[in-house]
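My structure is below; once you've seen it, I'll send some questions.
The complex is shown incomplete by one protein chain, all other protein chains being positioned as in the whole.
Take a look at chain A:
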Amino acid sequence: MQFHKYDVVVVGAGGAGMRAAIESGQRARTAVLTKLYPTRSHTGAAQGGMCAALANVEEDNWEWHTFDTIKGGDYLVDQDAAEVMAKEAIDAVLDLEKMGLPFNRTPEGRIDQRRFGGHTRDHGKSPVRRSCYAADRTGHMILQTLYQNCIKHGVEFFNEFYVLDVNMTTDADGSQRCTGAVAYELATGEIHVFQAKSVIFATGGFGKVFKTTSNAHTLTGDGLGIIYRKGLPLEDMEFYQFHPTGLAGLGILISEAVRGEGGILRNADGERFMERYAPTIKDLAPRDIVARSMALEVLEGRGAGPNKDHVLLDVTHLGEEVLESKLPDITEFSRTYLGVEPLNEPVPVYPTAHYAMGGVPTNVEAEVLADNENVVPGLYAAGEVACVSVHGSNRLGTNSLLDINVFGRRAGIAAAEYANRNEFLELPEEPAQLVEGMVNHLRTAEGGERVATIRTALQETMDANASVYRTEETLKQALSDVQLLKERYGRVAVHDKGKRYNHDLLEAVELGFLLDLAEALVNSALARKESRGGHAREDYTTRDDTNFMRHSMQYKQLPDEEDPNAPLGLTGFRSDIRLDYKPVTVTRYQPMERKY
């Protein structure tokens, strides 16, 4: 075991982690621990853009952006947080430009802007050009630019260090404070304890609970799992976004920017069906609405293809110039993976699991909440892992790249300032105990269960029972499947018993997190007997503000350490969840019916 001491530890090196590290690194001694090389992070897969009311090409202001975000999130957004994000969006974009990001330009040489789903002028009157972009690789350019600036500022990276635990001290009143993090070094199998005054989690989402997903193989919700297993809450887990346009059957993302540039969704009859569901903004309605409309078209027999199981994204009228200059990557995805030439024929698409609106609850300073009122001193979270909540029950396109920049920056500043105000706390007596137990158990386990088999079964039940449309029946099925799979997970064995780059072991650990998070997702989805944003119940089809205008907060009930039922080395891996709720912060926008 090795010990390290830093003021601030950042876990994860995607957009939020690196944006935090750039701030923190200039204020306090900072280390970034990351499972992947920084440039492999999934921020790089984001395509369409980052919205900010720059008003470079037409009239716009941050208040309209705030309203769109709140309405887009079906009023479950904490409005104070949305205001912060929309206001700071402008500087967030300008900061990136100054760091070197090569945005596309207007003829006047300013940052160009384009339309995006749910972003409108003057409270829903018509689509507005708000998204700042670099072709259809905006996320790639953000990731590269942030990594470049981390190099410029000498940020210290520990690459392929997989953080598996966060250390806490418990005060006399039972409240916890953060004292550091524990990482497993993939190259050597060695365990490293990082003592720190503050820890920022920026580990991204958990799309791999689903089979059809735009998410990377590595997006397994590690940060959420770690924090959840500490008895800390997860917020709004039932709200998971299905992006309308995944390549049919594959889930690979085709950006909403395609529709922003004029692409049209059609059913098997060639009908532009979004005209029926969202008469004003049509194909540029928010993602939850478009995804549901697509699913309905297929359910009602108007799907395209031999199995009538998808719809078509038509860009044939846009012309080669637009496709090659503004949408080159997705044009290539379509050619490579489906063999479809978008210039001549429409692209088969269907919703794909994309983004977790919920996550580790934080306030606008990125401090992690221990409950509805109190924070965990020294513990921060930003990006998809966190739930501020700026996305409510449905995130608008481009607001994730914005979220990571605004709240990544805030987390970096807040964590560094906290570190500079406070002394190091003593580490627990055996800081690596939990991680050693987990790793040793998995490395030596002889059970007959295979990681891939359990993971596939998990993803299949989640796709079948907890995706775009849900009912009590399907969710109960998913819950019992997941709990059965958790039991089987207790007997999982890995084939690779070595220490060096043991990715077999890594996948087993990741599966444990996925199972915990799938269970939390389904559990709060069952309890939310309404339809709101990304959560659509066929048995409760309307929004119910009287009973459900509130955030869900789920706490894992931790077992006794002596619990004989806890699988060896996997303590805490049980299914008792306490479900609580937290009020939504409303400032100036009273909930209204959501129509587009």
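Quick note on the criterion: contacts are C-beta pairs under 8 Å (C-beta built on N, C-alpha and C of every residue); 3 or more make two chains touch, one makes a residue touch a chain; residues count from 1.
Criterion: contacts and distances are computed from a predicted model.
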**Message:** I notice the complex is incomplete. Of the names "ABC transporter ATP-binding protein", "Anthranilate 1,2-dioxygenase", "succinate dehydrogenase" or "Transcriptional regulator", which is the UniProt protein name for the chain that's not shown?
**Reply:** "succinate dehydrogenase"
**Fill in**
Given A:Ala28, A:Ile70, A:Met141 or A:Ala356, the residue that touches the chain left out of view is A:Met141
**Fill in**
Per the whole complex, from A:Thr30, A:Thr69, A:Ser131 or A:Asn149 the residue touching the absent chain is A:Asn149
**Request:** Using the touch definition up top, pick the residue from A:Glu472, A:Asp504, A:Asp545 or A:Asp580 that touches the left-out chain.
**Result:** A:Asp504
**Fill in**
Out of A:Arg276, A:Lys476, A:His495 or A:Arg578, only one touches the absent chain, namely A:His495
**Prompt:** When the complex is taken as a whole, what residues of chain A touch the one chain not shown?
**Reply:** 36-37, 39-42, 44-45, 93-94, 97-100, 102-111, 134-135, 137, 140-141, 144, 148-149, 151-152, 187, 216-218, 252-253, 329, 332-333, 336-337, 450-453, 456, 494-496, 498-501, 503-504
